[in-house]
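What you see is the complex with one protein chain gone and the rest in place.
To keep things simple, chains are lettered A and B as they appear, and every chain counts its residues starting from 1.
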Amino acid sequence: MDFTKTIAAGAAAALVLGFGGPAAADDYPTGTINWVIPFGAGGGSDRLSRMFAAEAEHHFGGASLNVENHPGAGAVTGWQHVLNQPADGYTVFNATPTPVISLLSEEDAPVDPGDIEILGYLAAFASVLVVREDEFPDWDSFVEALNERPVTIGGTNALLLGAANVIDQAGAEAIYVPYGSTGESVTDFLGGHIDVAAVTESTALTIVPENGIALMNTSSIALPDDVNEALGNPPMATDLGFSGLAFPRWVGMHPDTPEEIMATFAEMFEAAATDPDVQAVFEDAGEPIIFLNREDAAADYEAMVETMRNALGLLQ
Amino acid sequence: MSNWWRSNQAIGFYLVLIIGALFAYIWFQPWTHRIMRDGFRLGMMPMIGLGLMMICAVAMLADPLRRETPDALQDARVSDAWLPVVMLGGIAVCFWAMSWLGFVLAAPPFLLAFMLWFGLRPVRLAVILAIIVPAVVFGFFTLLGVRLPRGVLAGFF
Partner (left out) sequence: MQIEAFYDALALVFTIETLFWLVIGVFLGVGLGAIPGLTASTGIALMLPLSFTLDITGALGLLIGLYKGAVFGGSISAISFATPGAPDSAATVYDGYKLTKQGKGRKAILTSLYSSVTADTLSDIVVILVAPTIALLALQFGPTERLWLMVVAITLLGTLSGRHLAKGMISAGIGLFLGTIGADPVSNVARNTFGQSWLRDGIHLVPLVIGIFAMSQMLDQGLELLRKTRKGQQVEKSAKDLFGSKSEGLTFREYLSCWREMGIGIGVGTFVGALPGLGATVASFMSYGIAKQAFPKKKIGEGSIHGIAAAEAGNNATVGPTLVPLLAFGIPGSATAALIGAALILQGITPSPRMFSLHAEVIYALFIILILGNLFNLGIGRMFAFLYARLGQVPGEVLVPIIMVMAVIGAFAARGDPADVYIMLLLGFLGFLMRRVGIPEAPLVITFLIAPLLEENLRRALLINRGDWGGALFGSALGLGLAGFAVLVLVITFRVNVGNRLAQIGHEEDKTGR
């Protein structure tokens, strides 16, 4: 049974009845833009998407933004939903690397990670390696230790990918201990059960400086200056000559959408994400906007998929 | 022994067959024997679960309670199996209808049909309840901020 299709049919019917049919490309956008996220209500993505919809709606040419949750199947259900909608620019997909990781670890995946046109990044969180200073004062001593003894690195699956990516490039090996949630991995780090915690920058801020130092930012995208400073300016993967891995909150559309519409949307999205008022709200929520425009985001996304494909092999 | 098929021993026998079939299915799946980086097989935990069930099912063939018949099976009839399936089918259809008709339109026919089926009389009462309850539930959920499927009525509210 294809649940997504029945839902899609319902949503399409709703659209037709409610708003008199999708508009043509030249008067895009009118009516409602459906902002699809592949996660349930109540999670971090849901919270940020709703915040964005509320704060930035006025940048979208009079159209309203309607956040839709389509969770399931490792966040792939939402993706399939987007591909089943008409490619008219009225369905936007706002996701994280989660569905990409699901697709890459599936043998016969229903969707290809390339089946999307990336139109920008709203944020990009980093996998920061947090260690105890007396054990590993800096990156070089860390790599040295990796070669001498087994070092355990804990974190959620996605964040471990960031760690595995740089450690593999440094020609070293570590033991990656996967956790279901950041809460558990950090507790085990604080309790001394694991040597390193791979965490996002916002979690790192709660550990540094009292209980550890930020050894390295494994991302390809720089953190905001104030965050970086609070973490003690850890080196970035790119500073050390590695290719980094960022975890973006990316925004994309059906790849068959007319170019005109995608260009219009990318412009509106840029205006919204760079609006100082919108940025201030996200800043206050502890999730600052890190915007990447269409071109940069598309390039980073492509590199991310390849990097993840390699790094996933290390974790399976 | 005419009632053997209701006894614990018979249940154990059915379970052995079902679990055996499931075990064979899992065993011949390509993923089952894939070895992960920590040395565990992907199919290990599911097979432990099946193995545990199998041991218990075999135990039921021989344990001291084998001749006993579970209370709920004493006067069980064939309709005991298919009536629940009909009920579940009705609920599934109702949910399926919800996704395009919306909650407010899909729930009343279901409620009416089931209330009458279960024997609620007078019919008038059933009709009134079938209309009022979904409206109240919908209103309450909307007030709480939970969006139930609105379906074709989406344009109106």
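We adopt the following convention: contacts are C-beta pairs under 8 Å (C-beta built on N, C-alpha and C of every residue); 3 or more make two chains touch, one makes a residue touch a chain.
Just so it is clear, the model here is predicted, and its values are computed rather than measured.
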- From A:Thr30, A:Thr152 or A:Asn310, the answer for touching the chain not displayed is A:Thr152
- Task: Could you tell me which of A:Ser127, A:Thr182 or A:Gln279 touches the chain that is not displayed?
- Result: A:Thr182
- Message: I'm checking contacts with the chain that's been left out. Which of A:Ala63, A:Val76, A:Leu146 or A:Met304 qualifies?
- Response: A:Val76
- Residue numbers in chain A that touch the chain omitted from display: 1, 3, 6-7, 40-44, 46-47, 50, 54, 69-74, 76-77, 101-102, 105-106, 109-110, 150, 152, 154, 157, 175-184, 186-188, 190-194, 203, 205-207, 210-211, 284-286, 315-316
- Note on the structure: Residues of chain B touching the missing chain are 8, 11-12, 15, 26, 31, 34, 36-40, 42-43, 45-46, 48-53, 55-57, 59-60, 63, 65, 70-73, 76, 80, 83-85, 87-88, 91-92, 94-95, 98-99, 103, 107, 110-111, 114-115, 117-121, 125, 129, 133-134, 137, 141, 144-146, 148
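As a working rule, only the chains that are shown with their structure count from here on.
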- Find the geometric centre of each of chain A and chain B from their Cα atoms only, then give the gap between the two centres in Å, rounded to an integer. 37
- Message: For the complex, give me every residue of chain B touching chain A.
- Response: 36-37, 96, 99-100, 149-152, 154-155
- The chain A residues in contact with chain B across the complex are 6-7, 9-10, 13-14, 17-19, 315-316
